[in-house]
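Just one protein chain is left out here, and the rest sit where they should.
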Amino acid sequence: MIRINTAFDSGNIDVIEAQSCENIRLAIRKDHQSDFYQWFHYKLFAEIGEEHVMVIENAGQSAYPDGWKDYQALASYDRDTWFRVPTEYDGKQLTIRHTPEQESVYYAYFVPYSYERHLDLIQQAQQSVDCYHELLGETLDGRELNLLIIGEPSDDKNTIWVTARQHPGESMAEWLMEGFLGRLLDDEDGVARKLLDENVFYVVPNMNPDGSVRGHLRTNAVGTNLNREWAEPSLEKSPEVFYVLKRMQETGVDMFLDVHGDEALPYNFVAGCEGIPSYDERHKQLEETFKNALLAATPEFQDEYGYEKDEPGKANMTVACTAVGERFKCLSYTLEMPFKDNADLPDEDFGWSLTRSQRLGEDLLTAILAVSPILRKA
Amino acid sequence: MIRINTAFDSGNIDVIEAQSCENIRLAIRKDHQSDFYQWFHYKLFAEIGEEHVMVIENAGQSAYPDGWKDYQALASYDRDTWFRVPTEYDGKQLTIRHTPEQESVYYAYFVPYSYERHLDLIQQAQQSVDCYHELLGETLDGRELNLLIIGEPSDDKNTIWVTARQHPGESMAEWLMEGFLGRLLDDEDGVARKLLDENVFYVVPNMNPDGSVRGHLRTNAVGTNLNREWAEPSLEKSPEVFYVLKRMQETGVDMFLDVHGDEALPYNFVAGCEGIPSYDERHKQLEETFKNALLAATPEFQDEYGYEKDEPGKANMTVACTAVGERFKCLSYTLEMPFKDNADLPDEDFGWSLTRSQRLGEDLLTAILAVSPILRKA
Amino acid sequence: MIRINTAFDSGNIDVIEAQSCENIRLAIRKDHQSDFYQWFHYKLFAEIGEEHVMVIENAGQSAYPDGWKDYQALASYDRDTWFRVPTEYDGKQLTIRHTPEQESVYYAYFVPYSYERHLDLIQQAQQSVDCYHELLGETLDGRELNLLIIGEPSDDKNTIWVTARQHPGESMAEWLMEGFLGRLLDDEDGVARKLLDENVFYVVPNMNPDGSVRGHLRTNAVGTNLNREWAEPSLEKSPEVFYVLKRMQETGVDMFLDVHGDEALPYNFVAGCEGIPSYDERHKQLEETFKNALLAATPEFQDEYGYEKDEPGKANMTVACTAVGERFKCLSYTLEMPFKDNADLPDEDFGWSLTRSQRLGEDLLTAILAVSPILRKA
Partner (left out) sequence: MIRINTAFDSGNIDVIEAQSCENIRLAIRKDHQSDFYQWFHYKLFAEIGEEHVMVIENAGQSAYPDGWKDYQALASYDRDTWFRVPTEYDGKQLTIRHTPEQESVYYAYFVPYSYERHLDLIQQAQQSVDCYHELLGETLDGRELNLLIIGEPSDDKNTIWVTARQHPGESMAEWLMEGFLGRLLDDEDGVARKLLDENVFYVVPNMNPDGSVRGHLRTNAVGTNLNREWAEPSLEKSPEVFYVLKRMQETGVDMFLDVHGDEALPYNFVAGCEGIPSYDERHKQLEETFKNALLAATPEFQDEYGYEKDEPGKANMTVACTAVGERFKCLSYTLEMPFKDNADLPDEDFGWSLTRSQRLGEDLLTAILAVSPILRKA
C-alpha cells in the first residue's frame, strides 16, 4: 500500500490521491502565512520494483516555475546518498518517475539539512579553541539564532561576516557552510591559518531555522522573506535579521557573503553591489579580486551567467547584500548555487550535490585570502 | 549572559529565574495532557569557568521522586559524549552543579535519542536484504510508527516481537535497540545468523515517537500512558498500541520483549508473567532459560534486584508484557535498564551509558538463541 | 602480460610458468630450513575479464594435503575485503580459477596479517591505562617478541596467558587476538570490566613474527616448529618459546590459551590436557566449564569435531598446551580455527573470515569469565 509521510524536519507535501503507483497526485504546501512554495520533502512507502509516477499538480504556480525546467528530483534510500531521478515539467505539473529498489524512499527538492544536524555542527565548531559560540537571540518559534565567531577579535583584523540560508529551502547554503567551517577550523590547513592571522569571521550557518524545520521555501515562521528586511528589520516580523544587523553594527563589517541557492540557473555565481549609491572603483576592485581568485580556485565557479546587473543607484536596498554593502562600504556579495547542476561540469547521476556545495565552501576561503590584504586599504 | 534553550527534539525545561550562575531556577514541564514529568533536556549558554548551580524546583513532585536519589545528571558539549555531573537531591529540589569549560552545554535526564536518528536507524536497517521496513500506521501527531521485520517469515520459525520506548523518556530503550539491530543485521555474526535460521523478528524501535519529540516522560501526544493500554487500545487514545496489537494478532507471538528504563533501581533486570492467569511450569522454564542465558552472557544483567513479584493471577493485565504473555501464551518479559548506573559495575564518570545500553541489546541475542529451541516445544 | 610478485610481508609463491592466463603454474616455497609448506600469498597482474587458471603444482606434497580438500582460496582487490574463489584439488595439484575484474589481485591461503599491522595493534593497546607493553626479547631475525600485560597485577588475581600464531601461516590466530584485545580494552564492556577485577592477562599476539614476515607455514627463521619446543626451548633454535616460558615462570599461570588454525577440519574446536600426567577431575571440570560457556556464547564453536583425545599420560609434552598445563597444573587449551569454513554455519562467499575470527576472540572473554571464579579454587 502506498503511504506518504512528511512529519519530520523540513517535510512538505500534501497527498491529493495515492491509490496506485502509476497515479500519485501531490501538492506542495505554501510557506506558513505566505504564498511562496517550491520546497518539497517526503517519504514514500512503495511497492518494490514498480514504477511510481508522482505528479506535483501545483508546480506551475510555485514561486519559480522556471526552476522546474530541466530539474531532476533527488531521492535517497538511506538519507545519506541522494541521487537524481527522472523528472519532467510540462509547464503546469512536475512528474517524478521512479522504480524503488527498497521499501521506502525519501524525495526532496535538494538534499535536506536538518536542525539536529545544525545543532551538531554548532557544537562541533564550538570544540575549537579558535571558535566562540554565541546566541544572537531566539526566533519566533523559539529556536536559536546561532553565531560562530572564529579567530581572536582585534582592531587590526578584518571583520568578515558570512550568513546562509535566509531562504530555508536553499539547503545547499548550509552544506556549503559545513565545508567552509570545516576548513576554517582545520589547524593543519595553511589557507585557514593564514586567514585567521588577518581576519575574524562572524558566521551564521542558518539565518532561518524556523523556516528550515517547517519545510518552507523562502520565509520564516510568520511568512517574512528575510532577504527583503534589511532596510528595517523588526522583532515582530524578522528578528533573525534584526539581531544580525545589530551585532554587525557592534563589530563593523569589512566583507560580507550571503549564501543562497537559485532555482533556475544551472551555475554558481555571485551578485554584487554595482547598484548601490556608494559603489566606486575601490568596491569594484574588491569584487574583481575576489571573483578572479574564486575562478582560479575552482571550475565550479563562473562569471558568465548570473543575474542582470543593477543599474547604478538602482539596487534594491532591502536585500542583505546591498544593505550591508552600502552601510559598511564593504565588499558584499550574494553567492548563488544551483538546485539543478553546474552546466559547466554536469553530473548526470547526482547533479549539484552536498559534497560539491561543501567543496565550494572550502574554496571560498582561498578567494577570501586573496582579497583579505586589500579589504581595508584598497 | 545565561540563556537556556529547549526548542529542539525532546527539549524540556522551564526557566523560572536565570539571572546569575549561582542561582538558576528551573522546572520540568508536565507531559502534555498529563501530570507525569521527570524527563529534562536543555541547552545552557554559560560563563566559561564559572560554577553554575541549576536547581530543578519541582523535582520532588515528579513521577518518580525516588529516581532522584543518588542520581547524577548527564552533560555534553558535543551531543555525542555524555558525562555525569555532580547532582544532589534534598527530597524536594534537584541541584546540578557544573563548571562549563565551553560556551554552551547540554544537560539531560539520560542520553537523548532523536527522531532524526530514529529515521536514520530505520533506513539503515532497511538496506539489509534480511530486513523489511513496514509502516504500521501514523501517530496522533502524524509521525510514523515503524516496524522492522527481520528474517524471512515462515510457519516453521518462531515469531519474536521486540518493542521499545513506550515511555519516551526512557531513551536508553532505543539505544538498546540500536545495538540489538546492529548485531541482528550483521551477516558475519554467528549468533545472528543462527537466530535468523529459526526465528523472525518484528521490531518496533520506538513505540512512542510523539512523546519522544515532545520531551515527555511517560505518555504520548494526548497524555496516554501506552503501557496501560494493552487490554483495550483505541485509535483515539493509543493508536500506537492498537496498531502493534493488531499486527501481533496477524503474526502470532512466540516471544515478546518490551524494553524500558527504571528511574529508581540501579540495575538491569526483567519483570515477567508470574502473575498472569495462564502462568505455568512451561512458562516458568522459558523465563528461567532466558534469564540464565542472559546472566551468562553479561555481568551487566542480574536477577537479585527488581520489582516485587506479582501474586498468582494478580498481574495488571493492561501492561504490554502481561497482556501479550497471556494472549499468546508466550515468553514475555519487560526489560528494565537504569537511569543511574549498574551498581554491580559502577562507572563514576559515565554511569549507565548509551554504549552499555547498546551492548546489552547485543547480548539479548545470545539469550534469545538459548531459549529459541524451546519457545514452541517446551 | 601476466606478472606475479611476492616481495612483501608474508609473500610466498614461485612461478614455474606464466605465459598465458589459462596456464599459470606455481609452486609454494618451503619454510626456510624446513620441509613444511602450505601458506601462499601473491599478487597477480592480470588481464581483466579473462579467466586465470593458477595451478599450484606441489600442493600434494605440502604439510597437510588434507587441507586442500574442499578448500577455496582467498582473493582481494583492495587487501581489505577477501572473498573465496573457485578452487579444486585433485590429490596432487591445487587449481584456482578466477576472472579478475581489476588489473591486479592478491591471493592468499588465509587473510594475511602483516607485521606492520601487528606493530599498530601493539601501540594501540599500549594507549590503554589498563595495558602495559613489554618487550620479552628479540627473535633470530631481530624482531620484537611483544607482550601485553592487561590489568593491574596482584596476588589475588588469576594469571591468564594467551598466545597466538606460533605457526605463522595460521594468520586467523592474530585476527582473533585483535578481537580479543579490542574487547578486553573496551572500558564500556561489562565482561571486560568484570574480568579485569579478577584476572591479569599476559597476551602474546604473535609468537612468531619472523615466520610471519617470511611467509612461512609452521616455523621460525631457522625452521623450528615452536610448538614442539616447550619441553626444552633454546635461545639458538626457539628464543620465542624460551622468553615466554621464562616469563611464565615468573608470573605463574592459572589459565593458558594457545590460538591456532587447522588446515583440515572445517570447525572451531579446542584440544586440551586429557593426556598429561597430572590430569584429574579438577582439570576436567575446568575444561568443561570453559567449553560449555563458549558453546553458550557462540554457535561458531562446537565440541563434536576435533582431534582424537590423547590417552591418559600419552600427551606430547613438547607442545605448548600440554607443557604449560602440566607445569602449572592449570586449565590449558589449544584453540583451533578453520582455514576453510565453519561447516555448522557455512558462508559460501567468504568462508571463515577475519571478522568471524575477531568475534570468536571477543566471545572467548565470556567463556573465560565463566571459568574465572574456579580457576584456583576448583
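As written, the chains take the letters A, B and C, and residue 1 is the first residue of each chain.
Quick note on the criterion: a contact is a pair of C-beta atoms (placed from the backbone, for glycine too) under 8 Å apart; a residue touches a chain by one contact, two chains touch by 3 or more.
None of the values given here were measured: they were computed from a predicted structure.
Across the entire complex, contacts from the unshown chain go to A, C.
Annotation: of A:Val270, A:Ala297 or A:Leu335, A:Ala297 touches the absent chain (contact as defined above). Contact with the chain that does not appear here is found for just one residue of C:Ala27, C:Leu119 or C:Met317, C:Leu119.
In the full complex, the hidden chain is touched by chain A at residues 188-191, 193-194, 293, 296-300, 342, 345, 347, 350, 353, 355-356, 359, 366, 369-370. Against the chain not displayed here, chain C makes contact via residues 3, 5-9, 43, 45, 77-79, 102-104, 106, 114-117, 119-120, 122-124, 126-127, 132-135, 138, 141-144.
We adopt the following convention: only the chains that are shown with their structure count from here on.
Common neighbours of chain A and chain B: there are none.
A centroid comparison over C-alpha atoms places A as the chain most distant from chain C.
For the pair chain A and chain B, the distance between C-alpha centroids works out to 37 Å. Separating the centre of chain A from that of chain C, both taken as means of CA atoms, is a distance of 55 Å.
Once the centre of each chain is set as its mean CA position, chain B and chain C turn out to be 41 Å apart. Among the residues of chain A, none is found touching two or more other chains.
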